[in-house]
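What follows is chain A.
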Amino acid sequence: MLSKIVRTVANQLTLFIVVFGLYVIAHGHITPGGGFQGGAVIVSGVILLLVAFGSQELKKSLPERVLSIVESSGAVLFAILAFAGIGTAFFYNFLVGTPIFGGVPEPGPGAGDIWTGGVIPLMNFAVGLKVIAGLSAVVLAIALFSSGEEVEE
Partner candidate 1 sequence: MEHIPLNFPFLAAALLVAISFYIIIFKKNLIKLIMGIAMLASGVNLFLVSLGYRAGGTAPIYTDVPEGPMVLAVPQALTLTSIVINVAVLALMLTMVIQIHRHTGSLDSEESRKMKG
Partner candidate 2 sequence: MTSMLESGYVFWNPIIWLIAFVVVLVIVFFFRRQGRQDYKKDTAQAQIFLCGEEVPEAEQRHIRADNIYWGLFETLKGYYDQVLRPHTGIVNDYILWFVAVIAISAIIILIAG
């Protein structure tokens, strides 16, 4: 655990990092980025906390059980979204034309409309959930491992 100044600053900065990560996830279908990138940005905030507070402290607020459940539900959500289009074809974008993310953007240069993309933004969120939980678990596990502690199965 580092000094109080570092911990306070890390606490404040993490908020901004998480907001930026959520921005990258939410705009995944119209700007560079997406679920994985945004998730990785958020996990960098987790790593900041890990450095500032140490793995023992972080383990209490991010228990392995919760991470595992969130990760699985993100993956299941993604798979369900893919399966939902099976009436036409697997991964079929069935939301196009519906009120939810249903806008069809004009081809060619134009202002980005966030209300487009069909299932793609939703899938970005699912992937984001999975990446946040999965990468946090990986980072935490490696930190705990290298500090010499047994990680419970």
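One rule holds for everything that comes next: a residue touches a chain if its C-beta (ideal position, glycine included) is under 8 Å from a C-beta of that chain, and two chains touch if they have at least 3 such contacts; residues count from 1.
The candidates were selected such that all candidates are chains of the complex that A comes from, given by their letters.
Note that the coordinates shown come from a computational prediction; the quantities given were computed from them, not determined experimentally.
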Query raised in the report: Any idea which of 1 or 2 touches chain A in this complex?
Result: 1
Query raised in the report: Which of the residues in chain A come into contact with candidate 1 in the complex?
Result: 30-32, 34, 36, 40, 105, 107-112, 135, 138, 141-142, 145-146
